[in-house]
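Subset of chains shown; positions unchanged.
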């Protein structure tokens, strides 16, 4: 499946849920927030939130800032 | 005296708040925060690097159980962006705290107060504990309080400028008459005396990032700021002597030969 992740088009994604996507990308779910097509996906829903071809996914976390 | 700062029921051990930007590495960040004695650290919300996953995470160095994580919306120039980042921050984090920034232009990084007011109102309604980064305009501070801000964070001077508290008069007016919520000076503090002056004006806390991270020795400057904030707070509480143009002897005349 093709997704747009953090602005980059990524092909061959096998994950079908947000949680699987995070696993596939080796990202610890605990410290990130996820947005799919501009709406936030709650952490509790990561497992059941299904991704579709072409979804725009944003995965963010905290970095140093003032 | 018990002198704990409380905002919306949250207790703050330290009146020095620190940023986590501009450090050489996470280890230096960790050491500086430790030296500062701060229990609030600001962070920004940014995209995870999905290409290079090795890169460590800031939170590996700052234990969210030990520190209050205060996400900012730095870099947001519109109400929409500020809302989006705030909501992502809350989702990524563990609290409703947000240091709200709606920036007006890149040269000054001064707030766009009109957008700031709108965003504050919306986020407050959504249950956020909104700490807006604003100008030193007392009227705007009051407006933000009315819009639901939990505290106001007036700037002392442009972010990273190190100019200190450029207009202590306005800060004093904000504290004395404009608002009842806590006042936390944000931006401009360049050295220890700047932080002390902010606290002597009656501010409830000071937020510093560049002033510490940009110093030649950030760890030492973090310690300096820690002592400066304590000093300024104590001096404010102690009640300083009044200023006089002429002298008054400190030694007695009685008993001279």
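Read from first to last, the chains carry the letters A and B; within each, the first residue is number 1.
Methods note: a contact is a pair of C-beta atoms (placed from the backbone, for glycine too) under 8 Å apart; a residue touches a chain by one contact, two chains touch by 3 or more.
Quick caveat, the model's predicted, so the values are computed rather than measured.
Written as a formula over the displayed labels, the whole complex reads A x4, B x4.
One rule holds for everything that comes next: only the chains that are shown with their structure count from here on.
With centres set at the average Cα position, the gap from chain A to chain B is 32 Å.
By the touch criterion given at the top, residues 19-23, 26, 29, 42-48, 50-51, 53, 57-59, 69, 71-72, 74, 84, 87-89, 91-93, 159, 207, 209-210, 213 of chain B touch chain A in their complex. Residues of chain A touching chain B in their complex: 5-8, 10, 25-27, 31-35, 38, 40, 42-43, 58-66.
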